[in-house]
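A single protein chain has been removed from this complex, and every other one stays in its place.
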Amino acid sequence: MATITLPRREHYLNISYGVRSWLLTTDHKRIAILYLITVTIAFALGGLAATLIRLELLTPEANLVSSDDYNKLFTAHGVVMIFFFLIPAIPAVLGNFLVPIMIGARDLAFPRLNLMSWYVFVIAVGLGIYALLTGGVDTGWTFYTPYSTSWANTRVVPVLIAGFIAGFSSIMTAVNFIVTIHKMRAPGMTWFRLPLFIWSMYATSLVIILATPVLGIALMMLLVERVLRVGFFDPALGGDPLLFQHLFWFYSHPAVYIMILPGMAVQSELIANFSRKSIFGYKFVAFASVGIAVFGFLVWGHHMFVSGQSVHAGLMFSILSFLVAIPSAVKVFNWTATLYKGSISLQTPMLYAIGFIGLFTIGGLTGLFLASLATDVHLTDTYFIVAHFHYVMVGATVMAYLGGIHYWWPKMTGRMYPEGPARASALLIFIGFALTFVPQFILGYLGMPRRYHVYVPEFQVLNVMSTAGASVLALGYALPVFYLLASLWTGKSAPANPWGASGLEWETSSPPPTFNFERTPVVVAGPYYFRGPITEQPPAKTTVQEPGGEVH
Amino acid sequence: MSEQTLHHPANLGHHFDTLDQQHSANVLGMWVFLATEVLLFGGLFLAYFVYRTVYHDAFVEGSHHHNIVLGATNTAILIVSSLMMALAVRSAQTNNRRALVLFLALTMVFGLSFLGIKAVEYKEAFDTHQVPGALFQYEGERPELARQVEMFSLLYFAMTGTHAIHMLIGLSIVGFILYRSWRGKYNAAYYTPVELGGLYWHFIDIIWVFLFPLLYLYGRHVAVGG
Partner (left out) sequence: MEHHAEPQGHHHVESVRTYLLVFGALLLGTALTVGAAYIDLGVFNDILALVIAITKATLIVLFFMHVRHSDRLTKVMVIIGWLWLIMLILGTMDDILTRGWIFGGR
């Protein structure tokens, strides 16, 4: 039967209209869109702070902002980017949208909890940004004691509360994912048929539920100490400031994995689907995610090598930090091996994925410099470490996030994005990124400390290069906002599976109906199977499809 | 139980296939959440162990300041309330609405008694200047331990205070379930919220099981002057 253009097919976007239908929705796909809008705003604000930082560093003298304002700027950049963008970005946007669809469920296990997590997140972002704009905080995103409790004369308290509240939001999402992945899988969707995206999301959720509460209580102890003038951590009152660092990094080191594991989740999907090949060593990649989640908890002390932590603890944490490189390397090697003899197509998402491999490798390998006790003494608190974690968090995570947004954009919106501008922006981001942060590695190695707004004139050339790179990067980040928004009106309608990709999400229409599938799918094949659908197809008989809506 | 409950369960979410799936998903969700609660208290437990290791003598002295009779009584009261909660869940499982309401009410009575005794203890601590901060006064024989005893009392208040906040949350949850039980919302076919409330309540009890020996009994056999 010839294809009949149906007047109106009901999907999650057009099933109801109006602000209420969005603000009271429990549909995981709509909540993902709400999150997408929120984290984009957060990213823009964090980026604004970064822009001001880079502009100040254009010259060795202080000529744009005062030293106090500079402290507030890098704190704002760190707090907003980490707590309000990087941690929720991939899980709460792509994870929310995809986890139920990829496992063949109608929704997450707790849809109302999911909506609540967004509201809680918005409250945290609102409070945090309000405090950062009206007064600001100058402690750095790490809130180290005793400065943050006894000396900082800025709005520490509301930012602490915002961080605490944001933690609740992550925990709600993580509980939802864990229960959904255990209890809501479609018939036939066994653990080893799960896409690697799901494995990574599961590992991320485990890290979130086990790490976030420790940060929560540490922030509350800090708050109590600051408000009531008692001494959990203040050495003048018998406290140990290193205890705060232990508690803080027990969360904040695994938080790096909360940021990078979802990036790896996206990465595995992109590499396999744009090479038209099953992922090399599926089980190794899957268990590497879990391995990273577990080992990632045992290395927090490597942030404290020069803090006065005992030498013995330093040695232990150093060894364990080297071990955590193993599962990460397993993943990188497996992605690379997947490319081998694959039929690779270099569409935009794949450009991001290849960029990810390069940048993550550099980010990971420079981590080994910092895991070594001796070199770390030289490199701590220099631009080397700034460049290192930007390679991992921005070079890898943000690349994966953007790659994922492009890859699933047709599924989320039903529209294709324009390929030309998209490739251009992917290239701009890669070039801009390298130009921004390679000079910072050199600056750090030469000894330029982080968190100062003045520096010796010898460092100016490299700083100007870095700022130039940041401008290119900013352009690269701004472009997608425009062409993606424009594609909502001008983009071609997306077919169910525009990439010829494998996965349950590509076997439902674009955009999917409210309950994701017309009928509960029965999975009959493993992931990354490219010879046909992975679900049981209804017996072939000619049926007249019902028109999806009324003709007016 | 009506036929209708069996075939078109009103309590079944649209995205679940069976009540059983829904029940086990909810229970799993609660356990995952309780794992986060362990680590929330974990930060305080860590602080306690760190300072107890470093300030051993002061912690022995600090634990002597607290009323062991009130502490032990409270431990027993909380165990009784846990028993009441367990029997409440059992009443729901066996479709006994009157017993369910009764046991939930008793759970709340014992929970409130616990908080009442806690309030008496807090008042005692205020009166004897055992609260950390500006009001703290050291009355022992080794003034060099003053800061360290204050640290013990800070941890005492932080740990029992966090526990008390959880008691208040638990009481509101039990209160809500009590109201719904009284309205006849739960039966042997659907009692998930009762089960979840029970899990939370027992968890609070478990935390107290650890807090009691740490805060009241540490070094009791050592004689402390002052």
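What to note about this one:
Which chain is which? They are A and B, in the order written, and residues in each are numbered from 1.
Everything below uses one rule, namely that contacts are C-beta pairs under 8 Å (C-beta built on N, C-alpha and C of every residue); 3 or more make two chains touch, one makes a residue touch a chain.
Worth saying up front: this structure is predicted, and the values here are computed from it rather than measured.
Although it is not drawn here, the omitted chain touches the following shown chains in the complete assembly: A, B. In the complete complex, the residue from A:L132, A:I165 or A:L243 that touches the missing chain is A:L243.
For subunit B, the residues touching the absent chain in the complete assembly are 1, 5-9, 12, 17-20, 23, 27-28, 31-32, 34-39, 42, 45-46, 49-50, 53-54, 68, 72, 75-76, 79-80, 82-83, 85-87, 90, 93-94, 188-192, 195, 198-199, 202-203, 205-206, 209-210, 212-214, 217-222. Annotation for subunit A: contacts to the undisplayed chain at residues 182, 210, 214, 240, 242-243, 246, 250, 297-298, 300-301, 304, 308-313, 316-317, 520.
Convention: only the chains that are shown with their structure count from here on.
One finds 36 Å separating the Cα centroids of subunit A and subunit B.
The part of subunit A that touches subunit B in the complex is made up of residues 105-111, 171, 174-176, 178-180, 182-184, 209-214, 216-218, 221, 224, 228-232, 237-240, 243, 246-247, 515, 520. Considering their complex, residues 13-17, 21, 24-25, 28-29, 32-33, 35-44, 46-47, 50-51, 54-55, 132-134, 147-148, 150-151, 154, 158, 162 of subunit B touch subunit A.
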